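Every protein chain but one is kept in place in this view of the complex.
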Amino acid sequence: MQVGLVGLGKMGGNMAQRLRQGGHDVIGYDRSPDSDRQADSLKAMVEQLQAPRVVWVMVPAGAPTSETIDQLGELLEPGDLVIDGGNSKYTDDQAHAEKLAKSQIGFVDCGVSGGVWGLTEGYALMCGGDDKNVELAMPLFQTLKPEGDFGFVHAGPVGAGHFTKMVHNGIEYGMMQAYAEGYELLQASPLVENVDETFASWQQGTVVRSWLLDLLVNAVKQDPGLSLVRGYAQDSGEGRWTVEAAIDNAVPLPVITAALYARFASRQEESPAMKVIAALRNQFGGHAVGKAGETGDVPVS
Amino acid sequence: MQVGLVGLGKMGGNMAQRLRQGGHDVIGYDRSPDSDRQADSLKAMVEQLQAPRVVWVMVPAGAPTSETIDQLGELLEPGDLVIDGGNSKYTDDQAHAEKLAKSQIGFVDCGVSGGVWGLTEGYALMCGGDDKNVELAMPLFQTLKPEGDFGFVHAGPVGAGHFTKMVHNGIEYGMMQAYAEGYELLQASPLVENVDETFASWQQGTVVRSWLLDLLVNAVKQDPGLSLVRGYAQDSGEGRWTVEAAIDNAVPLPVITAALYARFASRQEESPAMKVIAALRNQFGGHAVGKAGETGDVPVS
Amino acid sequence: MQVGLVGLGKMGGNMAQRLRQGGHDVIGYDRSPDSDRQADSLKAMVEQLQAPRVVWVMVPAGAPTSETIDQLGELLEPGDLVIDGGNSKYTDDQAHAEKLAKSQIGFVDCGVSGGVWGLTEGYALMCGGDDKNVELAMPLFQTLKPEGDFGFVHAGPVGAGHFTKMVHNGIEYGMMQAYAEGYELLQASPLVENVDETFASWQQGTVVRSWLLDLLVNAVKQDPGLSLVRGYAQDSGEGRWTVEAAIDNAVPLPVITAALYARFASRQEESPAMKVIAALRNQFGGHAVGKAGETGDVPVS
Partner (left out) sequence: MQVGLVGLGKMGGNMAQRLRQGGHDVIGYDRSPDSDRQADSLKAMVEQLQAPRVVWVMVPAGAPTSETIDQLGELLEPGDLVIDGGNSKYTDDQAHAEKLAKSQIGFVDCGVSGGVWGLTEGYALMCGGDDKNVELAMPLFQTLKPEGDFGFVHAGPVGAGHFTKMVHNGIEYGMMQAYAEGYELLQASPLVENVDETFASWQQGTVVRSWLLDLLVNAVKQDPGLSLVRGYAQDSGEGRWTVEAAIDNAVPLPVITAALYARFASRQEESPAMKVIAALRNQFGGHAVGKAGETGDVPVS
C-alpha cells in the first residue's frame, strides 16, 4: 500500500527500506535536504498520496512530533490516518488523537522496538487505537513486524501502544541492570577467572539466556573485560515515564526504579548525598577512628 | 566413560538418562530403595567403578552433600575424582576439596542449570577446579551440555563453579522481577487491554525477548491473567548467597537485592515494618485526617 | 495583625487559636456552618478585612485550594496577599501566583509541619515568594512558629515553600521506614527479648534519637509489640511528588523511593508481580522440588 513516512533518520530510513522491500510505495519526507526524501515538504508529500492517506510519523518525541502532527492535521482530510511510531510519551497520544479527530483524521500510536536489527529481522510493534484505524494500517504492520506469530500487538485504545512500549523499555532497564550487577560481582570475586567466557557460556542451556545476553557477549568479544567503555549511562525518557506511571498507579517497581537510579548516579562525578553522609560521619567522629592509638580503638558511633 | 552418580531425584535421574543416551556407563545410587538405582550402597557403587573413579554427587546442598563427600573420601582412592553438581554454597567447596585432597582425591564443583528441560536440551555447566580434574570429567560435561558452542565454562579454581552458578541465579532473580514489575504495571493501567497478548507479542523483535519471557508466555497461556497462582514466592539459597557475596566484596546489587526482598515480603501475611509506619502515622495524626470537617482539612504532618 | 483564615478543620482551627493567642485578629471562614467561623462567606470574610488584606488558605490541596484562590482573586484588591498554607503540589504554586498577579495580588506558598502538636509547640514553616510579600506576613509567621531560633525559612521564590515541605516529608518517609525495618528485624531475631524496651532506651545517648523515635516509643507504650495496628500504610501526595521531582532532576533517591514503594505494597492483598514470579518458578519446576525423592533432589533451576 501507499504510505507517507515523515522522518528518514536511522530508524525511519531503515523502516522505509523494509516497507519498500515488502512491496509498499513509500513517499518519504525529512526536514533535511540531504536525506533520501521523495518530497520537499510535508505538503508535497501529502499531495503525492491518495485517499485514504496513511502517514507514519517517525520523528523525535515531544515538540517535533507534536508540530508534525499539528501540520498534518491541516494538510490531511477526513478518513486519513496518522501513525505516531516515535517514542512519544503515552500521555501525549490522547491530545494528538483529539486534535486530529476534529478534522475526522484517525490516529494510532505505535511503539517500535528493534533498533538497527529491525531492517533485517523485523520490528516489534505495539499499537494503540481504534480497530478500524489499526486495520487500515495492518498491511504496513505485517511488513514491518518479524516473520512468525509474534512481534505485533494491538494493546488497547489510543495511548496503549506507547504505554506498552514504555513498560517494555522499563523491563529492559531492569534486565540490563541484572546482568550488569552479575558481571560486576563476578569481576569483583577473586574466585572467578573467566568472566567474559562465563557470560558467553550462558548463551545455551541457562535460565538467563536472552537476546540481551547475546548482545553483551558481542560487546565483551569486542572489548574484553569492558576496559574501553566508560561506566556512564544515559537514560531515555521511557525509564522515567515508567516510574511516573508506577507512582500514578501505586505500583511498586523496586527493580526498574533501582536500574534508573543507577544510571542517574553514573552521571554524577560525585554524589552530593554522599557528601552529607561523609559530613555526618565527620561530625560524630566515626570516620576519624583508625588514626588514633595503636590498640584500644573502636569505631565511635 | 564410567561414572558413579549419587542422587537419582528429578535432576539426578534425568542426568543419568542423558549420560546413558550419550553412551556413558552410569552406576546410580540413591538412598531410596524405590529409586532406579544400580547399587544398594555408596560402597557397592564405588566397588562397581574402575579406577580412576569419577563420582558425580547430585544431592541437596548442605549436610546431605557434605556427608556424601565425607563417605566418598573414605571409599575412594588416590587419583579418583568427586564432582559436586548440586547447589552447594561456594564457600563449602574449599572445605570439601581439602578433605578429599588428604586422600589425594580430586574435586570439581559444577553448577548445573537447565531444570526439567536439561534432559532434552542439555544442561549449562559451570565448573571450578584444577585443569587436570576438569579434563578427566570432560567426556561427561560434553554429553551433559547442550549441542553447540556454549553451555560449558571452566570458570576458575575450586569454588568458581558454584560461585558463577550462584551469580547466574542472582541475575535470574533480577530478570524475573523486571518482567514481574512490568506485568503488574500493565495490569494496573486502565489503558492496556491485552496484557497477556502483549507479553506474547514481545517474543519476537524486542529487546526483552528471552527464554524466561517464553516461559512466562507459556504460563499465561495456561492461566490467563495469572488468576490461579498465588503471589507468594520462595527463594532458594542462591539469591541470599549472592547478596552475601556482594556485601563481602562491597559490590552494590540494588536490583538483585530488591528482587530477593520482594520474595521475602511476599511470604509475610502482613508487614511488621508497615505496622510501625501505621503506628507512627497514628501518632502524628496524619491518617485521621479526612474524618474531620467538610472543608478546611489538611493532612497534618 | 488582622488575617482572614479559610479552612477551620483540624489544622486551620488550631492555627487560628495559636494566632489569636499571639494577639492577632483572625476572621475565620469555613464552608461548614457547623464550624467556628466568623464569616458566612468568603466575600463576607474579605469585607471584614482592612487593606492590605492577608488571607491564609488552609484547605485541601488540589481543586479546593485552586477554587478558593480563584475566588479570592476576584474578591481581593491590588496590594492584598494570599498565603497557601495547605499541602499543595509545588507545581501548582506558579499558576496560582500568576492568576493573582493579574489583579496585583501577592502570593506566598507556605509549607506547614507540626500536626496536632503545632498548637502548643508551634508550627515549622517553609515559605516561598517575594521578600516583600513574606515581610507583610511575618508577624503571622512569628506567632505560628515555635519559640527559638528555628522553625521558619524563606526558602526561595514562589513554589520553594511547598517544594521544601515536600522534601521534608520525603525525608520523613525514609526515616520512618528506617525505624520500621529495624523494629521488624529486632522482632524477627530470636536473640532479642525486649524490642519495645530497646527502642525506648534509644531515646537517650544514641545516634538515632529523634522526635519520630519518641512518637514510636509512645506508640509501643500504648500497644506493646504493635499487635493491634494493621500493617497497612497510606501515602500522602508528598512522597509521590518527591520521587517525581527526583526523576525530573535526575537525582537518585533509593531510600525515599523504597519507603514509598513499601507503602504501596502494604496496601496490596497480594502482589501481582509475585504471581509472575511464582508462575515462572512453576514453569521451570524449581518450586516443585522437595516433593520428589527422599534424597537425590536438588533445586532444578
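Each chain gets a letter, A, B and C, in the order it is written, and its residues are counted from 1.
Everything below uses one rule, namely that a residue touches a chain if its C-beta (ideal position, glycine included) is under 8 Å from a C-beta of that chain, and two chains touch if they have at least 3 such contacts.
As the structure is a prediction and not an experimental result, all values here were calculated from the model.
Peer 1: Mind giving the shown chains that are in contact with the missing chain?
Peer 2: Per the contact definition above, the missing chain touches A, B, C.
Peer 1: If I consider the whole complex, including the chain that's not displayed, which of C:210, C:234 or C:282 touches that chain?
Peer 2: Within the whole complex, the residue contacting the unshown chain is C:210.
Peer 1: Determine and list the chain C residues touching the chain excluded from the picture.
Peer 2: Looking at chain C, the ones touching the missing chain are residues 90, 113-115, 118, 121-126, 128, 145-146, 148-157, 159-160, 163-164, 167-175, 177-179, 181-182, 184-186, 188-189, 191-194, 197-198, 200-213, 242, 245-246, 249-256, 258-259, 261-262.
Peer 1: Across the whole complex, list the residues on chain A that are touched by the chain not included here.
Peer 2: Counting only chain A, the missing chain is touched by 6-13, 30-32, 34-35, 58-61, 64, 85-87, 112-117, 169, 172, 176-177, 179-181, 183-184, 187-188, 212, 215-216, 218-220, 223, 226, 229-234, 236, 254, 262-263, 265-266, 270-289, 292-301.
Peer 1: Which parts of chain B are in contact with the chain that was left out?
Peer 2: So the residues of chain B touching the missing chain come out as 207, 235, 240, 243-244, 247, 250-254, 257-258, 260-262, 264-265, 267, 273, 284, 301.
FYI, only the chains that are shown with their structure count from here on.
Peer 1: Copies chain A and chain B touch; is their interface built from the same residue numbers (over half shared) or different ones?
Peer 2: Since more than half of the residue numbers are used by both chains, the interface counts as same.
Peer 1: Going by C-alpha centres, which chain would you call the most central?
Peer 2: Chain closest to the assembly's C-alpha mean: A.
Peer 1: With centres defined as the mean C-alpha position, give me the chain A-chain C separation in Å.
Peer 2: Whole-Å distance between the two chain centres: 35.
Peer 1: I'd like to verify one number: the distance from the centre of chain B to the centre of chain C, where each centre is the average of its C-alpha atoms, in whole angstrom.
Peer 2: 44
Peer 1: Quick one: report the Å distance separating chain A from chain B, using the average Cα coordinate of each chain.
Peer 2: 31
Peer 1: Residues of chain C touching 2+ other chains?
Peer 2: 254, 262, 265, 273, 284, 301 - these are the residues of chain C that touch more than one other chain.
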